[in-house]
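Only one protein chain is missing from this complex, and each of the others stays in its spot.
Letters are used for the chains, namely A, B and C, taken in the order the chains are written, and counting of residues starts over at 1 for each.
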Amino acid sequence: METIALDSQHGYIHNKDDYLRRLRRIEGQARGLQRMVEEEKYCIDILTQVSAMTKALQSVALGLLDEHLSHCVVQAAAAGGSEAEEKVREASEAIARLVRS
Amino acid sequence: METIALDSQHGYIHNKDDYLRRLRRIEGQARGLQRMVEEEKYCIDILTQVSAMTKALQSVALGLLDEHLSHCVVQAAAAGGSEAEEKVREASEAIARLVRS
Amino acid sequence: METIALDSQHGYIHNKDDYLRRLRRIEGQARGLQRMVEEEKYCIDILTQVSAMTKALQSVALGLLDEHLSHCVVQAAAAGGSEAEEKVREASEAIARLVRS
Partner (left out) sequence: METIALDSQHGYIHNKDDYLRRLRRIEGQARGLQRMVEEEKYCIDILTQVSAMTKALQSVALGLLDEHLSHCVVQAAAAGGSEAEEKVREASEAIARLVRS
């Protein structure tokens, strides 16, 4: 799909550990939800956890998107040519999926 | 509406395995996202997975909420008294959190 | 729970003026957005207004839904029979549309 430089090719490496840490916590939330269902915790309490997990996921998505715009889209625009257009189209589609999900 | 076993106090036991299966899949999606970040996959592809995972979580939440309304709220209303009011207030707050998350 | 006048068949009459006032304000926001586009205001400022308007609309929806659960669903459940089930199904579908919109 694209040529890949040796590392940090997608520009978000400098926050990689932070994203991994947040995603591990989200994975833990998914396990916690299973435990709650297993133990038949009160439905409203489970829903509260689902909302917290959804917010955590959205926050990861917004962070990744910001990095994508800052690096990938800005670099493509600075380079000129039609790639910027393609990158923006792609980003807009991703934003639409996030807004609608 | 259904026979209720001793420890299925919150009324969603009849779908418990289905919820557990879906939550395990969501946990797997969280692990998949860590792998994608670890391997520095393309940001837009990661965002696509985040949207899919968010939708899966929302779908679990909507299912649990439907069960809660069907059982807990309807039972409280049928029993009369002020508990129904409290159950509706609680459900409305959970719905607001879902809509806003 | 409240006395119901002859034509307030859907149970939210006691807040009707409040809803009308909020919806008039939302209508005003829609006109304000047209003015902003007409005058080519800065895109980000227009988006801020769209978010405010969306939040106002959601808040109306959550209020109406709460009233619906409090009155319509609770009354159907108290009356017994299959109508409660139908009312809950309807409410769950409306909630799903709100969460996904």
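Here is the rule we use: a residue touches a chain if its C-beta (ideal position, glycine included) is under 8 Å from a C-beta of that chain, and two chains touch if they have at least 3 such contacts.
Small disclaimer: the values here were computed from a predicted structure and weren't measured.
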(message) Touching residues of chain A against the unshown chain: what are they?
(response) 58, 61-62, 65-66, 69-70, 73-78, 80, 84-85, 88-89, 91-92, 95-96, 98-100
(request) Extract the touching residues of chain C with respect to the undisplayed chain. (result) 7-13, 16, 19-20, 23-24, 26-27, 30-31, 33-34, 37-38, 40-44, 46-48, 50-51, 53-55, 57-58, 60-61, 64-65, 67-68, 72, 90-91, 94, 97-98, 101
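In this text, only the chains that are shown with their structure count from here on.
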(message) With centres defined as the mean C-alpha position, give me the chain B-chain C separation in Å.
(response) 23
(request) Please report how many Å separate the Cα centroid of chain A from that of chain C, as a whole number. (result) 31
(request) Quick one: which residues in chain C touch 2 or more of the other chains? (result) 100
